[in-house]
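With one protein chain removed, the remaining protein chains of the complex are shown where they sit.
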Amino acid sequence: MYKYASPKNFYALAGRLIPWLGAVTLILFILGLYLGLFVAPPDYQQGDSYRIMFIHVPAAWMSMFVYMIMAGAGLVGLVWNIKLADILASTSAPIGASFTLIALVTGSLWGKPMWGTYWVWDARLTSELILFFLYIGFIALQAAIDEPRRSARAGALLALVGVVNIPIIHYSVNWWNTLHQPASISSLNKIGNPTIYPTMLHPLLIMALAFNLYYFTVVLMRMRGEILARERHTGWVTEIVRAKSTSQGLQQ
Amino acid sequence: MSQNLLSTARCVFQRDLILAARKPADVATPLVFFAIVTSLFPLGVGPEPAVLRILAPGVLWVAALLSTMLSLGRLFASDHADGTLEQLTLSPHPLTILVFAKIAAHWVTSGLLLVVLSPILAIQMHLPTQAMGTLIITLLLATPVLSLLGSVGAALTLGVRGGGVLVSLLVLPLYTPILIFGAGAVTASATGLDTEAYLSLLGAFLVLALGFAPWATAAALRISLD
Amino acid sequence: MSQNLLSTARCVFQRDLILAARKPADVATPLVFFAIVTSLFPLGVGPEPAVLRILAPGVLWVAALLSTMLSLGRLFASDHADGTLEQLTLSPHPLTILVFAKIAAHWVTSGLLLVVLSPILAIQMHLPTQAMGTLIITLLLATPVLSLLGSVGAALTLGVRGGGVLVSLLVLPLYTPILIFGAGAVTASATGLDTEAYLSLLGAFLVLALGFAPWATAAALRISLD
Amino acid sequence: MNWHTFFAMGGYAVYVWSAYGFAMLVLLWNLVSALRKRAAVLRMLRELSVADQGNGTAGRPAPMSEVRTE
Amino acid sequence: ARGDRPLFQELSFALAPGEMVHVQGANGSGKTTLLRTACGLSQPAAGEVRWDGISIHKLSDEYREKLCYVGHTNGIQGDLSAVENLRFGTCVGGAGSHAEISTALEQVGLTRVARLPAKLLSQGQKRRLALARLFVLARPLWVLDEPFTALDVRFCGVMNERLAAHLAQGGLVLITSHQELPLTAGGRRISLDH
Partner (left out) sequence: ARGDRPLFQELSFALAPGEMVHVQGANGSGKTTLLRTACGLSQPAAGEVRWDGISIHKLSDEYREKLCYVGHTNGIQGDLSAVENLRFGTCVGGAGSHAEISTALEQVGLTRVARLPAKLLSQGQKRRLALARLFVLARPLWVLDEPFTALDVRFCGVMNERLAAHLAQGGLVLITSHQELPLTAGGRRISLDH
């Protein structure tokens, strides 16, 4: 297992894993969507609008999960300075940001029919928004630094500071929100966590799993690209390049 | 001369756009700043839509002002540090035009994008939908003025330490009329009043700034380089 | 070594104070920015005291956040540009302490002065007088945290183009808890509620930041210099 | 249930479908950009190797920033 | 004058075609200041700079068409590649085809790093890039402030040849350098030390 810490081997391993992961992800998506859109009955309160939950909630969960992975990888990269960890962190960021964005957009699209407005400064929403800003900050910082190692280490440090702060932020946002409790929110808390039936729970869990695998598939793909870019002066990469170009030559 | 004035101006303009494209983060950051600042207010003031609705125009406009102001650093600072500005001044072409090209590029990469982003934030601030149109139009009219006026400040504070903040000191007062009429227009249309007068005034500001600012900026640049 | 750690730290601290004294403008500008931003709101929102009274805590606090953030540029940028920072890193003394001295100097020349200025602006915003004390105390507790957290961002964005705005992007989200409790405390005391909990929480933040931030900043500096 | 009622989503069609649509777009974009990124790297490396054979100089790889921007 | 201290007084000299003036002086004697004044970047406290007998402030544009200045700072934008930098620098000057530019990069030996963001170039590489402008914009008057800073020995040689060539074509050169210059025909020294 340890030998896969070397970029070369990891590149190969990832190459072999991706097709399988992708296939399973696709199947889970189809299954989850089928159960969620066709099988699950309308909600007695929210009608069909609750079906947004099947993407909203997994996205929201993933948005936090990915940040944790990012910070973890950052720490590993910082302490043991393992290239792969750095690459994992930097490639995870855009995906995590995407999940956060999905959670925000689908959430507010859900909010319109539920609360009659696209946005409410509810605690969960607010902390999700802040999480989005944290992601953007991480991405912007890494984009602003050209030297790969510095950008990786700076990003890692930032992610760690973020992780320390996220609980504080979450807690304080909740406090702030319970302080002034507008009518719309209290009604959400009823609607927000409906007594959930198995017919609704199963597709939710399947979609959550699908989102999870999707993340791993895409992050592996991104990592391969990044590995090539960073290792490009090494022998094995030039090998790959030559192989590619010759194959191309044959095609022409 | 083997090239005419316009092509040179275009090359300055393009070059700044290329630089912006090289560093999308630089362009994105003032926008995100815009978003963050707007989102800070509910945290400070409380989430009640009723209150936020009153605040919305003011907050959005102040945030727009601030983020434009922060993006001013990009305008000349780095060119000054690395001596590009000296080369611009030594160009056989009139500096005013080259400066204008730079300002235009700056607006495209800051003000214009603010306009695009504003509706989303307006929704977050529960701005009434009928005011949305006015918000966009006023921003379209006013953001160029912000860039133009700002450029004068940026040029004056070149190479001055703490220039970044100093700029804000110089330009924010100049921005106040725009803020007043811009926010005024939005509030008016939010309360269903007529916005003609506001808009025409903002237009007048724009014309004024177009005629006056590039020239002033060029002068300021020569001064800061001496 | 002919000098002990403390005297070196003091010499760093004094040097930054001297520099600040040399450039009073640098020190003044964030303050004026603070003042301007707060005064912009009545312009944007309208002068009704009733409305302003509700806004006052939020606006004052957001303005304080922003102006601290703008003053962060002063913290390391120039030292980095001219190579002083390399010399600090190569000092035989632990960088964390030297950094702490710099942060302290920064707070004295930014946060502390904000506290002094705030009552005047509070009056402008029609903040009820019984809330005035709380405003000052919360600012006294919180502004050091702002400087401490900010220093990490400033160190990370050293020498990065567009750093000025980037900092805000990195630190503003981290500032939200402080904003919430700070503004919350003021609102509470304005409405005659108890502020114990808020203050103790802000105190806790301060302790956390004191223990954690200088170390993180030192690490960030080493990274940025590599 | 027939397709029409299905797409109607009990009157919530706009919200539900735009939500699903948006999510799908974002996920697809991630996928595509990942693919394009790796393709771009390979293309650039190929160009470089060709260029080196061209002028016979030892291969100096292009900077990250060029790889990043695509 | 810098600050309120006059740096050089009753200093006066003329440049004829094919002539090179090498301004010398201790650190702080005012070489840079003199050169910037000669370009019209700084206003002289007293006296004036003339080109063909006309004050350069009268014929601002025409004068600037004649002149190419390379100062202490290189005028290089770190986030643009070497090529882009040179293209911009020359196009602002009002000249420079792609061919000319690539040949110039060839001449300063930067072809291999031409696509590297300029900020990654080393001190001397940056300096070379700045000097490349001279070769693209073929201007009669060259004003060079310490052109040899951070240049390695080999390229100093190249640079000297270029200077000689330029003079041979009847160009004018106003230069400061702490290193000795191989003073070719028409070379002249001015010292600012008192």
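Going by the order they are written in, the chains are A, B, C, D and E; count residues from 1 in each one.
Definition applied: a residue touches a chain if its C-beta (ideal position, glycine included) is under 8 Å from a C-beta of that chain, and two chains touch if they have at least 3 such contacts.
What you see is a predicted model, and the numbers here were worked out from it, not measured in a lab.
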item	value
Omitted-chain contact residue, chosen from E:58, E:72 or E:188	E:72
Option from E:60, E:103 or E:149 whose C-beta touches the chain left out	E:149
Hidden partner interface residues of chain E, rising order	2-3, 25-29, 32, 72, 113, 120-125, 127-128, 146, 149-156, 178-179
Where the unshown chain meets chain C, residue by residue	1-3, 7-8, 11-12, 15, 18-19, 22-23, 78-79, 81-84, 86-94, 98, 225-226
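Here is the rule we go by: only the chains that are shown with their structure count from here on.
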item	value
Result of counting contacting C-beta pairs for B-E and A-E, higher pair	B-E
Longest centre-to-centre distance from chain E, chain (CA-based)	A
Distance between chain centroids, defined by C-alpha means - chain D, chain E (Å)	47
Rounded Å distance, chain C centre to chain D centre (Cα mean)	41
Touching two or more other chains - residue numbers and ranges from chain D	63, 65
Of all residues in chain E, the ones touching two or more other chains	78-79, 117, 120
